[in-house]
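Apart from one protein chain that is not included, each protein chain of the complex appears where it belongs.
Coming up: subunit A.
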Amino acid sequence: MVTLKINGKAHTADVPPDMPLLWVLRDVVGLTGTKFGCGAALCGACTVHLDGQPVRSCVMPVAAVAGKNITTIEAIGNTPSGRKIQQAWLDLEVVQCGYCQSGQIMSAAALLASHPHPTDADIDAGMAGNICRCGTYSRIRAAIKHAAGG
């Protein structure tokens, strides 16, 4: 039994300690906004925040996150940087199929929180772990800058 603090709410789950957080969120807690893309920390679709830091939930054992503040896409709009990023995504029409975008937004929100005025190199470093198969990269870059400016 683990107790998790997800988006400010406590959840208990009867799951093995080595179970990745991704599957606890999606299949046990029922928060499906966090996506499965590779299961191997290669694509970033499963990105969530752990005490404000972006992590790949597909390789994060649930035992390692007990007691920490977990934030998912469903609640990122409650943070200042998350709200700005979501709005910038809408303003610049970043999204295509949308499947990668939960992860993109989580990575971008963390980037903006730590780098209020990110350079291109900061954006490369902060976002290179998030694959978008629809190819929305140039709009993501522009939207992060837009969010930083507004």
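Criterion: a residue touches a chain if its C-beta (ideal position, glycine included) is under 8 Å from a C-beta of that chain, and two chains touch if they have at least 3 such contacts; residues count from 1.
The rule we apply is simple: contacts and distances are computed from a predicted model.
*Asks:* For the chain omitted from this view, which of "Transport permease protein", "ABC-type quaternary amine transporter", "Lactate utilization protein B" or "Xanthine dehydrogenase family protein molybdopterin-binding subunit" is its UniProt protein name?
*Replies:* The record for the missing subunit names the protein "Xanthine dehydrogenase family protein molybdopterin-binding subunit".
*Asks:* If you put the missing chain back, which residues of subunit A would it touch?
*Replies:* Within subunit A, the residues touching the omitted chain are 15-16, 19-20, 23-24, 26-28, 30-40, 42-43, 45, 72-74, 76-77, 86, 89-90, 93, 95-102, 105, 123-125, 127-141.
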